[in-house]
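Of the protein chains in this complex, one is absent; all others appear in place.
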Amino acid sequence: MTKTRLEAFSDGVIAILITIMVLELKVPHGDDWDALAPLWPVLSSYVLSFIYLGIYWNNHHHLLHLSSHINGTILWANLHLLFWLSLVPFVTAWMGENHFAALPTAVYGGVLLLAGFAYWILERAIIAAQGKDSKLDAAVGKDWKAVASTLLYASAIPLAFVHQWIADGIYVFVAMMWFIPDRRIEAKIAG
Amino acid sequence: MTKTRLEAFSDGVIAILITIMVLELKVPHGDDWDALAPLWPVLSSYVLSFIYLGIYWNNHHHLLHLSSHINGTILWANLHLLFWLSLVPFVTAWMGENHFAALPTAVYGGVLLLAGFAYWILERAIIAAQGKDSKLDAAVGKDWKAVASTLLYASAIPLAFVHQWIADGIYVFVAMMWFIPDRRIEAKIAG
Amino acid sequence: MTKTRLEAFSDGVIAILITIMVLELKVPHGDDWDALAPLWPVLSSYVLSFIYLGIYWNNHHHLLHLSSHINGTILWANLHLLFWLSLVPFVTAWMGENHFAALPTAVYGGVLLLAGFAYWILERAIIAAQGKDSKLDAAVGKDWKAVASTLLYASAIPLAFVHQWIADGIYVFVAMMWFIPDRRIEAKIAG
Partner (left out) sequence: MTKTRLEAFSDGVIAILITIMVLELKVPHGDDWDALAPLWPVLSSYVLSFIYLGIYWNNHHHLLHLSSHINGTILWANLHLLFWLSLVPFVTAWMGENHFAALPTAVYGGVLLLAGFAYWILERAIIAAQGKDSKLDAAVGKDWKAVASTLLYASAIPLAFVHQWIADGIYVFVAMMWFIPDRRIEAKIAG
């Protein structure tokens, strides 16, 4: 029961975040291509963040699937993750409307870094609750993907000031890396 | 469990999309009929898109009902469909505020075409996961309704530049064609 | 399964409608009572519509509880009800921002009338699906409350042009009449 509500609440928040981002695609006043053209950076940043939130939803999904019971620490670790994800629409719009300028791109990376860190905390909280025979621990191990993502986000932030496209390229690369749902957990579920 | 969350997440996203569209019905400043009159095109495009999203929700519903288990490909095919649906409020508002002008009407058709294509991909992903005895495959067969819709949308896009009402008429016609929930699947469920 | 998704989708839409109305409470620029004062009509119309949507959620809840299986007609009758409810935030804001002027008050009543009518259609669709031993039919009978509400809304619309407070008084009266959840159905469930 508790787990069901945690999942439902998280699904609700992520579903809302993924859809309110589209409100930043402001309806242009003209009815020709010139009116539509300035929307491309906003649309691009929307696509990137849609994929990131999709990844978080997918992985959150797998994570909870392997967790058996929920305690207060897990509830708050989950809300902490949702907090950082809730800032995604804001940084997405800021980055998009400023045509991927250096500072918004760096701040976008900062939010991804903190969301990634919050996800890792949630993972550890679930593993701690399961004790030493944790199925989740066995499935994710040292979680090199999480470690690699963290290092990549952390390097993207200063690199945004060298050139923003380096940072944006890193965000696209990390998204592709996670695009494939966590096969380790999937294998564990099937096995 | 997995299927339940996929349905719940999709329901959440579609429920939000169907309701945030109404935010484009900007509250007029006056309190007389003159203040309300300019809203008719926006209201008409809202009604059309409400019906389309209702159709997608209904059919998605039937589709998932016949699917047995969910894999990573289905998860992403579903998110891909939700992405195109998430652009519906934007193109609805753009078309409505420009009184169904040619380009917004064509772009509206483009989003419907891509959403229809994404739905077809999702259908194929579920059938592929079910293998050769797929209940869904048996129920939908070649899915002539999906094929016909695709051809109609694809023809509506250039026809919008001949006259927008031709394209809008096609959208209304396709909506009516789908209005009746997929009886083939309903029959299969009952049978 | 089908019924669960129908309930979940309806709950989602009503939950979103009840909360996006609050977005019309525009944050004032000043920080004193003078800045807050102009919000009272908007807040009053929000409270009234919050109660109406709460009533619809409660009664929808009881209605579905007594329905056994869902068909295509019920799905669309439900979407039809949700369509009229989706216009509630718009008419609420329009009425509130114009200090309950005659026309917005009459249009508000029109939306309530059509929502009430859509609810009645949904009720009949469920009863028709249940056949002659319908538990819902036995519970609601001729549904005098629905009939009375319809007559009251219908009379409120012209009376808004005599004086808006007559119409607003009728809306408050109907809300109070429904405030108590449908005891007939509750009794039926318990019995």
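Every chain is named by a letter (A, B and C) in the order it is written, and numbering of its residues begins at 1.
We adopt the following convention: a residue touches a chain if its C-beta (ideal position, glycine included) is under 8 Å from a C-beta of that chain, and two chains touch if they have at least 3 such contacts.
Since the structure is predicted, the reported quantities are computational estimates derived from the model, not experimental observations.
Partner chains of the missing chain, restricted to those shown and counted over the full complex, are A, C. In the complete complex, the hidden chain is touched by one of C:Asn58, C:Thr73 or C:Ser134, namely C:Asn58.
Residue C:Thr19 is the one among C:Thr2, C:Thr19, C:Ser44 or C:Ser134 that touches the chain missing from this view.
The chain omitted from view is touched by exactly one of A:Val47, A:Val107 or A:Ala154, namely A:Val107. What chain C contributes to its contact with the hidden chain is residues 7-8, 11-12, 14-16, 18-20, 22-23, 25, 27-33, 36, 47, 50, 54, 57-58, 61, 65, 179-181, 183, 186. Within chain A, the residues in touch with the undisplayed chain are 1-2, 5, 8-9, 12-13, 16-17, 20, 23-24, 71-72, 75-76, 79, 82-83, 86-87, 89-90, 93-94, 97-98, 101-104, 107.
Methods note: only the chains that are shown with their structure count from here on.
Taken over every residue number at the interface, the positions common to chain A and chain B amount to under half, indicating a different-residue contact.
Measuring from the average of all protein CA coordinates, the nearest chain centre is that of B. Fitting chain A to chain C on Cα positions gives a rotation angle of 180°, stated in steps of 5. One simple way to say how far apart two chains are is to compare their mean CA positions; for chain A and chain B this gives 26 Å. As a whole-number value, the distance joining the C-alpha centres of chain A and chain C reads 37 Å. Multi-chain contact residues of chain B (touching two or more other chains): 8, 12, 16, 20, 23.
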